[in-house]
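One protein chain is absent from this view; the other protein chains keep their places.
Let's look at subunit A:
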Amino acid sequence: MNVNTTNIEQQPEQQNRYSRQERFAPLGQKGQQHLAEATVLIVGAGALGSSSAETLVRAGVGKVIIADRDYVEWSNLQRQQLFTEQDAQERMPKAIAAQRRLQQINSEVDIQAHIADVTADEMKDLAKGVDLIMDATDNFETRLMINDISQKYNIPWIYGGCVGSYGITFTIIPGVTPCLQCLMESAPLGGDTCDTSGIIPPAVQMVVAHQCTEAIKLLSGNVDQLRGTLLSFDLWNNEQVSIKMSSARKPHCPSCGSEPTYPYLTKAGQSKTEVLCGRDTVQIRPAQKVTVDLQETAQRLAKLEEHQVSVTPFLVSMTMQSGQRLVIFRDGRVMVHGTKDIAEARTLYHRYFG
């Protein structure tokens, strides 16, 4: 018996791997070859990141880089399709759990995993030589950082977000489309998150279906087929909206305008995190001046029955089952009590405050 029978290199059927994609006329063998030569950076390996990564790795993108700061928990398994019960039991870092599963799915793809709470400098390094950045983060601070990297280094990126049964996506091509900064002007704070408002898996899949279709068009050389609209949907309320955004580019945008300053790549544009000495507490200060509506925040958090929430005229405090406590002040400052780990504190911050 040939000892190599388990080696998939030996199986001629392997050549059929991408046959169904190549038969799709707009792609063909040429499009498939373009995919094989492409490198994609996926920022975040939660719900959007798992799904995007699986689609792109199965589709035969040559190299996929995944960065994530978090580890797998039981509440992830309902929608984060690359992870198993064992990953949750072992609190496996998501980047590593994703890489292992993806490599089983397609051993031909070069998959790199980075366990990191990506800063602007790290993002610059990760984005070197990348053809496309897929957004799978859970917060706007990182998205606006991706947006600035995209503009500065001329790399397209695809925004995706979802909560409840709602999803939104937009493809940003430097020099062609408006950028995220043009559309949003400032980062929203205190919005709904998957941890406060829940999420159903089809909303994730729908966002990823749009993101990955755009990615495949872009990487295979079918740029003229890109959608060109800001798209949102609500699967529960049976709504879909698609707005042409070509007129929304702002000439004086600090990220994509005529004199860009890339504000989210500077220290001032990033939230500041510090471990408070001897207090087992991390303080996070938002990058921009914000005023938090404390009553609204308390009401939103109080819906989470597993946590205890109290509000004073100055702050909202939430004690979690884990014993950790989050305190948010009117100026947007958050204290995460019960940890000295900055990455863990930032995870909790974005989980509850967007």
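Quick note on the criterion: a residue touches a chain if its C-beta (ideal position, glycine included) is under 8 Å from a C-beta of that chain, and two chains touch if they have at least 3 such contacts; residues count from 1.
One rule holds for everything that comes next: contacts and distances are computed from a predicted model.
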| item | value |
| --- | --- |
| Protein that the absent chain corresponds to, by UniProt name, given "Nitrite reductase large subunit", "Sulfur carrier protein ThiS", "AtuA-like ferredoxin-fold domain-containing protein" or "Amino acid/amide ABC transporter ATP-binding protein 1, HAAT family" | "Sulfur carrier protein ThiS" |
| Residue of A:75, A:240 or A:261 touching the missing chain in the full complex | A:240 |
| Chain not shown: contacting residue from A:194, A:256 or A:298 | A:194 |
| Touching residue (missing chain; options A:36, A:77, A:116 or A:168) | A:168 |
| Contacting the left-out chain in the complete assembly, out of A:18, A:83, A:140 or A:157 | A:140 |
| Residue ranges of subunit A at the interface with the undisplayed chain | 44, 46-49, 135-140, 143, 160-163, 166-168, 183-186, 188, 190-194, 197, 199, 230, 232, 234, 238-241, 243, 245, 247-248, 293, 296, 350, 354 |
